[in-house]
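In this view, the complex is presented without one of its protein chains, the others remaining in place.
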Amino acid sequence: MRHLPFIAGFCLLAAAMPAWADRIGDISETSVIEQAKRFFSFRDPSVRYALIGSILLGISCGLMGGFIVVRKMALFGDTLSHAVLPGVALGFLWNMEKDPVAIFIGATLAGLLGGAMVALIRQTTRLKEDTALGIVLASFFAVGICLLTRIQKMPGNKGGLDEFLFGSAASIGRSDIILMAVVTGLAVLLVGLFYKELLVTSFDAAFARAAGFPVNIINYALTLLLAFSVVVALRAVGVVLVSAMLITPAAAAYLLTDRMHRLLGLAALFGLISGVMGAFISFLTTNIPTGPLMVMAATMVFALAFFFGPRHGVLMRWWRQKSRSARVQRENTLKAVYHVLEAREFDGEGVSLRELAERRRETLDEARAQSDALCKHHMATLHDDGDAIHLTPEGWQRACEIVRNHRLWELYLTNEAHIAPDHVHEDAEIIEHVLGEETVRELERALNHATRDPHGRAIPGLADLTSGSTPFGPPETVTGYASR
Amino acid sequence: MSVNATKTVEPPPLEFHDLTVAYHKRPVLWGIDLEIPKGQLVGIIGPNGAGKSTLIKAAMGLLPLNSGWVKVFGEPIGKNLKRVGYVPQRESVDWDFPVSVMDVVLMGRYGHLGLMRRPSKKDRNIARDCLEKVKMLPYANRQISNLSGGQQQRVFLARALAQESDIYFMDEPFAGVDAATESAIVTILHELKAKGKTLLVVHHDLPTAKEYFDSLLLLNMRMVAYGPTEEVFKYDLLQSTYGGRLTILSEVAEAVREKS
Partner (left out) sequence: MNELLPVFEWQQHVIAPWTTGLKSTLWIVLMGFFVATACGLLGNYLILRRMALVGDAISHSVLAGIGVAVVLALQLDTVTLFIAALAAGMVTTLIIEIIHRYTRVKQDAAIGIAFTSLFALGVILVSIKSGKVHIDTECVLYGEVALVPLENFKLSLTPALAGVIDKLPMSEVYLRGNELVMAPDVVRMGFVALAVALLIWVFYKELLVSSFDPALAFSLGINATFVHYALMALLSVVVVSAFESVGAILVVAMLILPGATAHLLSVRLPVILALTVLHAALGTLLGFHLATWLNCSIAGAFVVAGMALFLLAWLLSPHDGLLAQWHRRRNLKLEPPEEISRTPRARN
């Protein structure tokens, strides 16, 4: 139920995407529905490959991204994705054509070399992690750019630089797909087989080492798998934005769940969705490269999770905050009603709105609004043409609880924590709303079931709270444990 | 008995009133009420998680206050920063930073310089004197990572001395320090006190607390006791401080954090 806002937002987004695509790109005359059918029907081979490729890259990036995000390796992922560029260039040079296997091998080797260099710099110099990452990122990338621009000038060159930098899903061919499928399958398999090893080393490496896990090997393996994902995504997303596909879907998943296996699943799902959406829009428009579109799709998903995530989403938290404040308001009103009644020694049931307003130092209208809220929550009923308020049994119970909490806490702070009596009121104003029943029992015990607060007022006891049906009996039953 | 109109009574160096401080929304200090007179060497002791460092940081204005206030010489701390010296914990700093010992001590003088001024000869001399006092002058040109724990602590102390403040806050200056450094620091603390400075020192070791400080503040999320050492260093008060009887406070603090 609480996932509803997120899912609703998501469906809206998905429906809106083609409309935006329409406004930003040059779309051919056939309608969007036609295009969608063509895209998803797998008839067109290059389109088919683009679609399958996006799905594969989404899954593998999402999966690896999950580990990166929890290990705080996001910037390492970024470095790795830039460091593969010279490998791509060299792989290209191997055969002077875009042989996916050669490029794959070259890219992986370059990635591993980059990772090793980062570790080496960290171990042998005073430079910190972020500096080491930056050095490798920038240098390797520059070497790659140098090589690629050199290649562009060579005779017989077939490369397009933009493709490598920003991706082009349309250029994915059959052999690319096979490679991507193999690599993704391998990644999924390894993560599945070695899930617990990966989990324990991600969470607490020191503990894992002490428990005998080969932490270093596992880390190298993870780096390798990461390099694989980078290479898989390279064609479609481009070198610069691969790290986004690693981080963003996983971060969105991170906001939505507290369990690792669900995180990985969600990350893969979001990766897949972003990939497909990006490819689809790239298909609809003619002049926008695929990579940025996929990344924007992933960012939108993240934004949805950021605002509407059921537990951690910003809007949801704000809404929860508001309902909490409303509850606190209601409880304060109940407390005020109790105080008014107490002031006249519980003579009579009703409290006029005017008395309530005076007590709480607010206007009559505000008091009316408060009592309406109480009525809505079945804590009170209105009498005398809406001018007086009577508490229901539930309302009475809650009122007693609040007053009891407040006074117990004041007593505790004064007696046990030795805080000056005139300082304890403000604290108690806050604490009274959050004390749980367990804690209240403990407090009562610690204070030897005292019956008076630091200001000499009675603390409503158990008898009053469980008396329920007729709150207003003879005065004695309402003054704590006096009857015991 | 006429009142001398020209003589003004200076407000106490440090005053806390109903101080409640939260850390990540979890209340760590409750309702601290305290007034510390001039020329006192006060030790703050309590168990781990008692809020000792938090109290110092709140006094310095480094943490927001949930309620209450702090006054340094009668003013909010922002107005009196120059009169406050701070010796933080050693872990708070990157020791690979490319500065020398002298550079660090000179930083203590920055508060006395304007926005774009450079340290003058006088500032350098003061820095040198402070280094001499902590017996670190031979190391003046060394980069700070080439120092032992005790030496690092002394550099921090020299920096605080260079600030020439009237009130000093120190966060565990004796932690992880060799015996020679420890006695050197104690000597300096007493010298400062003799000059009329006020010192608030977070301390981690009970036996030495009795020796080093004139007054003690026993802290465990709230103030258990404050007063001259002989009066306060008593079994039942220490038991209150270090014993776990106030778990309720922690539970409630946790509840506040969750529900807000």
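For reference, chains read A and B in written order, and residue numbers begin at 1 within each chain.
Here, contacts are C-beta pairs under 8 Å (C-beta built on N, C-alpha and C of every residue); 3 or more make two chains touch, one makes a residue touch a chain.
These numbers were taken from a predicted model, which means no experiment stands behind them.
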**Report entry** Hidden-chain contact residue, picked from the options A:289, A:350 or A:395
**Finding:** A:289
Report summary line: Given A:13, A:101, A:165 or A:373, the residue that touches the chain left out of view is A:165
Query - Candidate in contact with the missing chain, chosen from A:108, A:184, A:202 or A:243 - result: A:243
Requested in this report: Over the whole complex, note the residues of chain A touching the chain we left out.
Outcome: 24-25, 69, 72-75, 77-78, 93, 121-122, 124-131, 133-135, 137-139, 141-143, 145-147, 149-150, 153-155, 161-162, 165-166, 240-241, 243-244, 247-248, 250-251, 254-255, 287-289, 291-293, 295-296, 299, 302, 306, 312, 314
Report task. Just the residue numbers, please: which parts of chain B touch the chain that's not shown? Result -> 60-62, 81-82, 84-86, 88, 91-100, 103-104, 107, 110-111, 113, 115-116, 118-119, 143, 145-149, 152, 159
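Here is the rule we use: only the chains that are shown with their structure count from here on.
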Query raised in the report: Between chain A and chain B, what's the gap in Å when you average each chain's C-alpha atoms?
Result: 39
Query - In the complex with chain A, residue positions of chain B that touch it - result: 18, 20, 30-31, 33, 67, 96, 145, 222-224, 245-246, 248-249, 251-252, 255-256, 258-260
Query - chain A residues touching chain B - in the complex, by the definition given at the top - result: 126, 128, 324, 409, 412-413, 416-420, 423-424, 426-427, 430-431, 433-436, 439, 442-443, 446
